[in-house]
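Rest of the complex left out; these chains stay put.
All chains are identified by letter, namely A and B, in their written order; residue positions are counted from 1 within each chain.
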Amino acid sequence: MEVIPPVLPAFLDLGGTAVFALSGALLAARLKQTFVTCAFFALLTGVGGGSVRDALLGVPAFWLRDFWVLPVILAAALIAWFIPRKWWEGRWLEWADALGLALFCTLGTAKALAFDVAPLAAIVLGIVTGCVGGIIRDVIAGVPSIIMRPELYVTAAALTAASCAGMILLGVPQALSMAVAALAGFALRGAALIWSIELPSYSREV
Amino acid sequence: MEVIPPVLPAFLDLGGTAVFALSGALLAARLKQTFVTCAFFALLTGVGGGSVRDALLGVPAFWLRDFWVLPVILAAALIAWFIPRKWWEGRWLEWADALGLALFCTLGTAKALAFDVAPLAAIVLGIVTGCVGGIIRDVIAGVPSIIMRPELYVTAAALTAASCAGMILLGVPQALSMAVAALAGFALRGAALIWSIELPSYSREV
């Protein structure tokens, strides 16, 4: 195929990877694992979502021929390992994760559209790109998955992916669509972090 | 590739998808999740098995360019959300799931044979198509996986896939093979539901 997938400016793309990788390595550190396991979790979390998206598209994983992705993940694992835990205690890691989520959902949606999939499928692939790395991290670590928590998370991913796909299909230039969609998703996830916004849970009599 | 995969009549194919999606959405509702999470579980369960089959075949996932699959899944999530839980309480959802299992195992096996894989591998891909969506649903939800329960489930999938592959390879017309195999698997799973048939478990002294 001659598809040219869209690219984020490299610093954003690698920044999102680094943040997700950090979250994986920090979880492994909290579970008192070795450095090698920390690095493995950094990898699973950092490239998991994009790898599943690429497997669904039937193309080789994006990081196989990229020079920077894996070194960035290794660096994130080293940082998680050597910087004392208490430095991580504020909520800024959650903010960085929110940024990674917004960026990856946007990138996944735009890449799927470049492969000419149906609009709804592109939105789904965007959500998968943003959320699946964290799901894999949580499932393998044996902790409750992020998507089962009541705070808005998948919802922010869905808003990002849907607005990105909608704008691109309406003819808005791709870069502008991606920027607006990422901002919208980041704002929603940020609002959820600040005010603990939750969607109503299923609450019929059981 | 120029492979033309077999198709189920659309109402059966989408019916199987809808039933699996329903089972995912209902599990999420029982776990008191939000609507977005319900829809996400409907997606994982409805397309998980076929997606893994397609990734193993090295081809794009079947739902990327299909117009109906994702709307059906969204509709299933809405139905699960808005119809009171007690309506779901009979065992008819298990019967519908048995139908979905039989249909998807058949479809997966026939699609694999169309890609010219080895007979045993086609049977395995049929089982994967029928069972893996439910496995992913259970693993992410953190509940015991359906394949670990003693009732016949994987066994019904194996019967379906093996009889389908056997008949097609013996020259029985594809449509007839698929119909007979689906009926056989549905009958076995149904018998297991009615009489709680179980295979003997491993029971040597531990």
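Following the convention adopted for this analysis, contacts are C-beta pairs under 8 Å (C-beta built on N, C-alpha and C of every residue); 3 or more make two chains touch, one makes a residue touch a chain.
In this text the structure is predicted, and so the values were computed from the model without any measurement.
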| item | value |
| --- | --- |
| Where 2 copies are displayed, count of copies in the complete assembly | 3 |
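In this text, only the chains that are shown with their structure count from here on.
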| item | value |
| --- | --- |
| Fitted rotation between chain A and its twin chain B in degrees, CA, nearest 5 | 120 |
| Where chain A and chain B are represented by their mean Cα positions, the distance between them in whole Å | 28 |
| Chain B-touching residues of chain A, taken from the complex the two chains share | 55-58, 112, 115-118, 120-121, 124-125, 127, 131, 135, 139, 144-145, 147-148, 150, 154-155, 158, 198-206 |
| Chain A partner contacts - residues on chain B that touch it in the complex | 28-38, 40, 43, 51, 54-55, 58-61, 63-67, 70-71, 81, 84-86, 139-142 |
